[in-house]
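Of the protein chains in this complex, all but one are displayed in their positions.
Coming up: subunit A.
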Amino acid sequence: MTVRLADIVMQYPGTRALDHVDVDFLFSEVHGLIGENGAGKTTLVSILGGSKQPTSGTIAIAGVETVLASAGDALAKGIAHVSQEGSLVPGLSAAQNILLGDEPRLGLGIIDTRALRRRAAELLDRWFPQVAIDLDAAVDTLPMADQKVIEIVRALRGEIRLLILDEPTATLPAREKENLWRIIRSLPPRGVGVVLVSHFLSEVKALSDRITVLRDGRHVTTLPSAEVSEAQLVDFMLQRAGKTAVAIGENGDGARAAGETVMEIADWHVGGVRVDRFAIRAGEIVGLIGLTGAGHFGFARSLYTGEGFLSGSTVFAGQPLARPDARSMKARGVAFIPDHRMENSLIGEWSVRENLAMVHPHAGAHAGVLSMGLEEKAARAAMALFNVKAHSPEQRIQDLSGGNKQKVSIGKWLYGAPERYRLMIFVEPTEGVDIGAKREIHRHIHRLAAEGTAIIVASSDLMEVADIADRVVPFVQGQAARALSRAEFSESRFIAAMAGDPK
């Protein structure tokens, strides 16, 4: 018995989220679904769960072609979707949450609380007799794993044959994960198939009978979990068509003279990330790589903002400091160019000039008083330096192309040409940027390093990192692994390192 998705295409304006995907999900298996962000996993499970309609393609349940018109329709046809964010109502009890929207009534809309309590207990006992949960407790006071179980029990309320679990363990502490894993494994023998979407490869590999890999909206492969290693899975997720090896750029040969240590940290615990030791020297470009959720982006950001900082020692330019924060790090000569530029870096309604002047407005002002003339001159200089294509400095930033926006996002740190930075931290420096702008940005990063700035580049673009970095630190599930030197750069090496292969 299967649900079969055949030749599914999902076309959005300008992008194709799914490109002729064929997969079948058995009611007797845990089916892992993996891929990097943007690979199409979310779109695929939304179609399977009925909340999105494909542009073209067919869906067949047990061989009968059907349409899943809405999430409710899919539910009626036996497919339930437990989303990542959670859909419990805090304040209501676990039992009330299990039967939310299907409460037993006494008539006149009055809820039969005793019958509700009894039916919730029956449901929990029928599906997971080994689990003890206080059904009267407010659901938000329960451990995270128990909350997930409550959501799953609610999803299994009807005649469900296929359960979609979207990142079910993402919010769970490690010790609670195993309980949930047992629960997931217990479903297929009882005729409920599971579609497991997860960023944790080891988890997918351990739980799944078969694994499907998506990449850039295409179906890469579906194969039995036992026949594939984690490193191979990473390979499937990342490998770009026609490229088998990372092309090592012509620029770096390790000849750059590394200067004194700029920033050095030890025993850092920040958010879900632990780094025993990390140091960077003047003029050095260090790349941070990892799978989605490995923690490299958060780590790069925390070096500037201190976000999520729990413990650890930090030395910057020879001076110890308690924990970083944006203003003091900026004062020490650190620049931070974040990912998601419209959200983290630019003000959409502002002009190019105003955006450029955000970091160092003093360059266009006398004693705190802005001079439009000075500002325009400084803005034009920054635009020329970065080759920003806009009608004028007065054009609104949101009307520029992605590449030009990104150049402004970087250029605003260099507006007014302040003295050189000690450290510049880039996250996804060429996200959504065309190839020409990408080359220019890479050239600037090299120039800045050559002038003695230490540079950190956290990127999901392996080619980019291989091309510009002197050294690469792979992150695996919140831990920094052994750094790779330039001589060791190769796509297979990167992929093995990101999969946690200790070689």
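Quick note on the criterion: a contact is a pair of C-beta atoms (placed from the backbone, for glycine too) under 8 Å apart; a residue touches a chain by one contact, two chains touch by 3 or more; residues count from 1.
Everything below uses one rule, namely that contacts and distances are computed from a predicted model.
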Choices "ATPase", "Phosphate-binding protein", "Energy-coupling factor transport system permease protein" or "Peptidase S24" - which one is the UniProt name of the chain not shown: "ATPase"
Options A:Leu135, A:Leu180 or A:Leu346, residue touching the unrepresented chain: A:Leu346
Candidate in contact with the missing chain, chosen from A:Ala365, A:Ala381, A:Met463 or A:Ala483: A:Ala365
From A:Glu29, A:Asp166 or A:Glu354, residue that would touch the chain that is not displayed: A:Glu354
Full-complex contact with the absent chain, from A:Arg119, A:Arg161, A:His296 or A:Lys412: A:Lys412
Touch residues of subunit A, complete complex, unshown partner: 11, 13-14, 304-305, 326-327, 330-331, 336, 338, 343-350, 354, 357-359, 361-362, 365, 368-370, 399, 412
